[in-house]
Structures are given as C-alpha cells and as structure tokens.
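Only one protein chain is missing from this complex, and each of the others stays in its spot.
Coming up: chain A.
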Amino acid sequence: MIGLLSYAVFFSTVASILAIAVLGLNLQWGFTGLFNGGVVAFFGAGAYGTLILGGTPQADHLGGFGLAYPLALAGGAVAAGALAWVVGILTLRLRHDYLAIATFGIAVTFENVMRNAEALSGGAKGFRGFERPLRDLFGDGFAYNLFFFSLVLTLLVAVYLFLERLVRSPFGRLLRAIREDEDAARSLGKAPARVRLTSFVTGSVIIGLAGGLYATFYAFISPQDVLPTLTFQIWAMLIVGGAGNNRGAALGAFLIWGAWTASGWALSRFAPVEAQLYTGSIQYILIGSIIVAMLLWRPQGLLPERLVLSQSGQPVKPRQQGA
C-alpha cells in the first residue's frame, strides 16, 4: 500500500513538473500562436541554471555558487528567460513553421553544447553535486518526496492562477488577437512584435521553472534529459489536453505522462523479450499515434479553448462559460 502511494507521489511529482512546462508552452502556442519547437532548450536552461547556481563546489565543471534554493530556482528560470529573449530577438520575425524549425535547431544546439562544454555542464556524464533543499529535515525517503510534491504542486497552482488571470486580462485578449490575425491587430493600432516577445519570454521562464524543478527532483541533469523527445512529449500533452485551455494543458500532462509510464511498464511486463529492446521506440509510436488521432478527430483537444464572454454588463473581469 505504501509502495503504491509512494509511486503515486513520485508519478504526480513528475507529471506536475511537466504540467508547468505545458502551461508555459500553452501561453506561447495556445494563446499567442508561437510555434516553439525547442521547448527542451528552455527546460534545459532552467535545469542547468538551477543546478549551477545552487550546487556545491565542483572540481571539474562550473557550479558551486551554493545559492539558497529559491534563488537558484528563480535564477534557472531567469536563465531560460534570458535565452528566450536572445532567441526571440533573433527569430520572432519568423512565423509558424519557420519559427518551429529555428527553435528546434536551437534546442539541438543547446543539447550539443551541454554534451561537449564539459567545463560548463559536466559534459555527457551530466551535472552532479547538488544538494536537494531541506534534505536535512526530510531525509531521502517518502517524507522527502511528499514534501517536494507539495512544493511542486504549490508552484503548479501558482503558475496556473497567474496564467488564468493573465489570459483573461486585456493582455490576454491582445495575445489571442495576434494569434488569430497579426495584420488585423496591426491595423487596429497594436504592435505585435513586442507582445510576441513578452509572451515567448514569459512562457520560457515558466518552462525553465519546470526544468529547474525537474533537475532538483533528481539532483542531476544530463544531455540525455534534454533530447528532442521531451519537446515532443510536452507538445503531445498540450495537443491532447487542449491548446488555449490551461486546465486542458495540465490534464494533458497527467494523461500523456500516465500513458507513457503505463505503456513502458506494460511493455516491460508483457511484451516478448525481443520486443523489449525497442520499448522506447514503441512508446514513441504510441504517443505519435495519439497525437495523430487527436488531430484527426478532436483537434481542439479534450478541453477546448472557451470563448471569453461579456457577462452581460457586470463590471467584473470576464468569467468562463461554455462556448
């Protein structure tokens, strides 16, 4: 029983961390229409940034600034935002597939730099030497995982509330207008370039926060954690859950991460031995099929975007209702 509960906490922690990343992507794609094909670069910047800033001194690579954990985590998120700002300045004139290709290339570059710049990142061996926060108090067992899950869940709720408020505000209206028709927005006096950049950086800070939490949870990060696969998984979560709907984004994270882990478990348990070599590939095919099926039959996702309504003359902020 405790084993099951322990696993549930472990699973929910990872799913919640991924949900934060999906929420960040949702701000970029769901609300602004920015096709970020390199999610993992910002996730990785947050992860490496947090460990470098908060880690203990290392002989063979950068790190050991030993900052207090909240500062290290925030610093990682800021690093992701800084990366997004530079990338944004360079690429935000690009639209749609071109932006996707450019950001995908940046993510592959990021992975290769982390793999090869050993003095910065520890190289292919990964980044070690990070003490998880409050380990003295909670130890290494179930109590710690429970503590860390509550931290992650708190941050997930905070990010969700922040974004809900943001997308219901005039800023959110502006994002959606730019997503729908940038030229029409320009003809109504709006300057889309700055708004796109703001959305891209903000979304990337959130993705970086998720990366920082992920690295904290494992007290480790390596180039294997920032492969394009993760970008693909986070996109699958958003598409399945529902782009343009923050609840959908979070739901998608839990469903796809559930499908991913369950399929991995089922394959290892029931598949013939010779198929087990290909477990990872079979999982990709499975998730890919889910994406294709969703795009064919329910492209709006399980929880579609809802229309912001006028709530008939009440001078309060717009309320969500069925579209």
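Basically, contacts are C-beta pairs under 8 Å (C-beta built on N, C-alpha and C of every residue); 3 or more make two chains touch, one makes a residue touch a chain; residues count from 1.
In the analysis below, contacts and distances are computed from a predicted model.
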Omitted chain, identified by the protein name its UniProt record gives, among "Sulfopyruvate decarboxylase subunit beta", "ABC transporter ATP-binding protein", "CopY family transcriptional regulator" or "glycine dehydrogenase (aminomethyl-transferring)":
"ABC transporter ATP-binding protein"
Selected residue (touches chain absent from view) among A:3, A:189 or A:272:
A:189
Touch criterion as defined above, residue of A:120, A:166 or A:259 at the omitted chain:
A:166
Touching the hidden chain in the complete assembly: which of A:121, A:202 or A:246 does that?
A:202
Across the whole complex, list the residues on chain A that are touched by the chain not included here.
165-166, 169-171, 173-174, 176-177, 180-181, 183-191, 195, 198, 202, 244, 305, 307-310, 313, 315-317, 323
